[in-house]
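First the structure, in the form of structure tokens, and then the observations on it.
A single protein chain has been omitted; all remaining protein chains appear in their positions.
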Amino acid sequence: MELTPQTYSQLVKEASPPSPHAKNISMAFFIGGGICVLGQAFIYLYMGLGVPKETASGMASITLVLLAVILTGLNTYDRIAKVAGAGTLVPITGFANSMSAAALDFKSEGFILGLGAKMFIIAGPVIVYGISASILYGFVYWLLGQL
Amino acid sequence: MLEFFPAFLKAFLVGGLLCAIGQLLIDFTKFTPARILTGYVVTGVFLGGIGLYPKLVEFAGAGASVPLLGFGNLLAKGVRDAIDQQGFLGIFTGGFTAAAGGIAAALFFSLLAALLFKPKEKN
Partner (left out) sequence: MATRKGRYTIWMEDPPSIISSACVGGKMEQEGPLGNIFDLIERDSYFGQESWEKAESKMQSLAVHKALEKAGLEGDAVDCAFAGDLLNQCISSTYGLRGMGIPLVGLFGACSTMAESLAVASVFLEAGAISRGVCCTSSHFCTAERQFRYPLEYGGQRPPTAQWTATASGAALLAKGEQSPFVRAVTIGTIEDLGVTDANNMGAAMAPAAAMTLEHFFNDTQTKPEDFDLMVTGDLGRVGSTLLRQLLLERGYNLEHRQTDCGMMLYNPQEQDVHSGGSGCGCAASVLCGHLIPLLRAQKLRHILFMATGALMSPTVVQQGESIASIAHLIYLSSEKSGGPLSC
């Protein structure tokens, strides 16, 4: 058999064990769902304290961010994430972890060019493309409003 | 507590499902986590823009607002509100205004955490 990148990639595929998909997906489902339930609990907690619903939702998100940052600092978030996969990536806690993990890690290169600059090394694109998408949407929304 | 149960269940199922879709992307595509997060936020802006996502938030509460799609939805809502109030300028101010809470909290808490903690080896 002639060894080409194509034939080799077939060999590689056969030799590489697959990820445990069923386990990964169910863990992502349960842990991700659990984080959302926790968020819902905070929403009710803040509403119970007399905060309006929409503000309560924002405060719940910030609470989750705080918890994720604390768990990151205590070297725990990555351990949960190893099991949870997308279950800890997709919720806002994953965004918070990506920023705090980078902040902790790059502190060794100083506060300005280390911590300050590299905090956004993973979360940066989320902000860049999220805000850009919102501006594009806003432009369309504004145009439609002018008609 | 029992009257909250349906809301918790809905948050769990919808939130869990959105995470499970993320896991499918990790396991079956070559997308890196950063790409998936970015994709979720942009998709959230789109779904929020066409009015679909607000309905999901209404239904599932934190199950829809906590995943990053909800963050995108928040951006879309912020832009819409800002344009309604300020007109053209709102296109540029709305997104960051709406996202301010989450981003500011994440970056400030991260700064504090970096002052207090030190990274450790895994395991």
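Details
Every chain is named by a letter (A and B) in the order it is written, and numbering of its residues begins at 1.
Just so it is clear, contacts are C-beta pairs under 8 Å (C-beta built on N, C-alpha and C of every residue); 3 or more make two chains touch, one makes a residue touch a chain.
Fair warning: this is a prediction, and the values are worked out from it, not measured in the lab.
Within the full complex, the chain left out of the display is in contact with A, B. Considering the whole complex, the residue from A:33, A:58 or A:85 that touches the absent chain is A:85. Interface note for the absent chain: among A:12, A:113 or A:140, the touching residue is A:12. Residues 26, 30, 33, 119-123 of chain B touch the missing chain (whole complex, contact as defined above). For chain A, the residues in touch with the chain missing from this view are 1, 3-5, 8-9, 11-12, 15-20, 24, 72-73, 75, 77-78, 80-82, 84-85, 88-89, 94, 97-98, 100-102, 104-106, 108, 121-122.
Here is the rule we use: only the chains that are shown with their structure count from here on.
Those residues of chain A that touch chain B in the complex are listed here as 19, 21, 24-44, 57-58, 60-62, 64-66, 69-70, 72-75, 78-79, 85-87, 89-96, 98-105, 107, 115, 119, 122-123, 125-127, 129-131, 133-135, 137-142, 145.
Listing the residues of chain B that touch chain A in their complex gives 4, 7-8, 11-28, 33-38, 40-42, 44-46, 48-49, 60-63, 65-68, 70-72, 75-76, 78-80, 82-83, 87-88, 90-92, 94-96, 98-99, 101-103, 105-107, 109-114, 116-120, 122.
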